[in-house]
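Take a look at the structure set out below.
All protein chains but one are shown in place.
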Amino acid sequence: MRGVGAVGGFLAGRVDRGGFLAQRAGVAGAAVLAVAALIALLAPLLIPADALDVTRVTDGAWQPPGPGHWLGTDHTGRSVALLMAQGTGTSLFVGLTAAVLAVGIGTLVGILSGHFGGLLAGALLRVTDFFLVLPALVLAIALSTVLPRGLGTIILAIGLTSWPSTARMVRAQTLTIEARPFVERARALGGGHTHVIGRHVLPSVVPLVLVNATLAVASAIVAESTLAFLGLGDPTRISWGAMLHQAQLHGAVPQRAWWFLLPPGLAIVVVVLAFTLVGRALEAVVTPKR
Amino acid sequence: MRLAGRFGGAALSLVMVAVLGFFLFRVVPGDPVVSMTRGRPTTAAMQAELRAQFGLDRPLPEQFWNYFTSLLQGDLGTSFTFRRPVADVILERLGPTLLLVGTATLIAVGLGLWLGVRAAWRRDSGFDRVTTGVSLTLWAVPTFWLGMLLMMVTGDLFPSRGMRDTDTAPDFVSQALDVGHHLVLPSVTLVAVVCAEYMLVMRSSLLEEMHAPYLTTARAKGLRDDVVRRRHAVPNAVLPAITLVFLRFGLVVAGAITTETVFSWPGLGLLFYDALTGPDYLLLQGLLVVTAGAVVVMNLLADLLHGVLDPRVKVV
């Protein structure tokens, strides 16, 4: 019998389950993200504005890696290394904000459609399912085409099209929690909607939402790079996707300018993979083992 | 009852697709003519003429009614860049896309499900670690970048633009071989990314079933491990996986857009790219309605298939 002796064993229980630190891949992912965040924050401070101004660069176009530009130069002679550093911020910023937007909408819709029954829930579920099957990228393309080009548009286009999976998941979790006897007990105690949602549903949804948000950042970064690659990005900003757009537009492939093609793509893969690994590690920590 | 409900739901979804198309391209942009002619020298008179041509000078409800009734008759309007009916342009590009997407999906589903089953059954084995790791990495790879990379790495081994060469002999065999040759890189690109997702889906679906008590029953009967897997675990795990595969069909569509753009494959994806660089709103609208409609229909098919395969779902 787990008696009084076990009281206060809360921490031990957590260690048994394996904390975040036990997830080696997740820790590696988190380390990568820390480095990326550092680069994103420092790049605008350290890189002189001249270095990325097309009209003021001194290097020749399509220079392979060498002294002065250790990742080579692009079609205008700008240093690829500096472009990479400058682009980190845009990619991370768009990924994070779009994910927060999507997960926010998804959580709201999910809890509302899970907690309240009736027409509202039916309609919300219908809309969720509708947007869930639609190809999100096609919608995002349509949105970014009709709205004025800019960072806001990209964030909006990704955020508004990628919430349904979160909504589905949050709804399922809400329904699971609401079916638990302790919610019935709370109702029998006299608790209303605010009490049930605030004290029972929301706290149990939060860990899953966090996991989902981490994974959402990963797919938002891929989405951002795709939109930018298709020429729908903010033309005034450098991002990894926009660099690949330039690479495609100015024929980096036929030029065999691997130094302009590899770094942005690899950066996307590494950062997206890092977010995925962190998300999976978080998931392993928050879902109780059977 | 359920069948009627499913068809009704799909019909409603199709109407919602139509409304969405109208909303996105007629309501959100404010004045589509201004955006479409952005960057081109136009006079006010020319813009007014365009507005009249597209019926944009009418009140919104009337515009919607006209749009909706022509849509029902298969009329998607006239393309601004091609100066031809949108429906004709789309129909013309359908074949190449079906060829690419069909080939890639078949390979990706087969390979992905097989890898997923093997990885899950021997969880944490070397095979599982490698396939899961590779899949997670591929999932993180932007499709278009993978395409560009493949193109650069293979050099002249495979043709990288279009669907056929102009100087190929006109007989069927040479043409087919030529198209097949052109198909290699785009389909490898698409397969790699899509397959990774299917593998992960199948793996987690089977892992969900791994602790099911009925597998203990099967083992207690004296069945060999691989028979337990083949006859009991996989038939249960594959059902949710198939549904998810169809649900994620949008992913294939997205992949097709960028892949076709990279390889100039003359299908709907490349058309999408042409339309958005225009921008050609009516063409985009037509493409959105057609692809979204196709996805809705695919989803209905998945639902019906699930009803046939899973005895727990009552079809009638």
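Order of writing sets the chain letters: A and B. Residues in each chain are counted from 1.
Just so we're on the same page, a residue touches a chain if its C-beta (ideal position, glycine included) is under 8 Å from a C-beta of that chain, and two chains touch if they have at least 3 such contacts.
Please note the rule applied: contacts and distances are computed from a predicted model.
One subunit of the complex is not drawn; among "ATP synthase epsilon chain", "Aspartyl/glutamyl-tRNA(Asn/Gln) amidotransferase subunit C", "NADH-quinone oxidoreductase subunit H" or "Peptide/nickel transport system ATP-binding protein", its UniProt record names it "Peptide/nickel transport system ATP-binding protein".
Residue A:Arg187 is the one among A:Arg149, A:Arg187, A:Arg237 or A:His250 that touches the chain not shown.
Contact with the chain that does not appear here is found for just one residue of B:Val117, B:Val194, B:Leu239 or B:Val289, B:Leu239.
For chain B, the residues in touch with the chain missing from this view are 212-214, 216-224, 232, 235-236, 239, 310-312.
In the full complex, the hidden chain is touched by chain A at residues 1-4, 6-10, 13, 180-182, 184-192, 195, 199-200, 203-204.
Please note the rule applied: only the chains that are shown with their structure count from here on.
Separation between the centroids of chain A and chain B, computed from CA atoms only, is 22 Å.
On the side of chain B, the complex with chain A involves touching residues 12-13, 16-17, 20, 24-25, 28-29, 32, 35, 136-137, 139-146, 148-149, 151-152, 160, 211, 247, 249-251, 253-254, 257-258, 261-262, 272-273, 276-277, 279, 281, 284, 287-288, 291-292, 295-296, 299. Within the complex, the chain A residues that touch chain B are 126, 130, 132-139, 141-143, 145-147, 218, 222, 225-226, 229-232, 241, 244, 247-248, 252-253, 256, 258, 261-262, 264-265, 268-270, 272-273, 276-277, 290.
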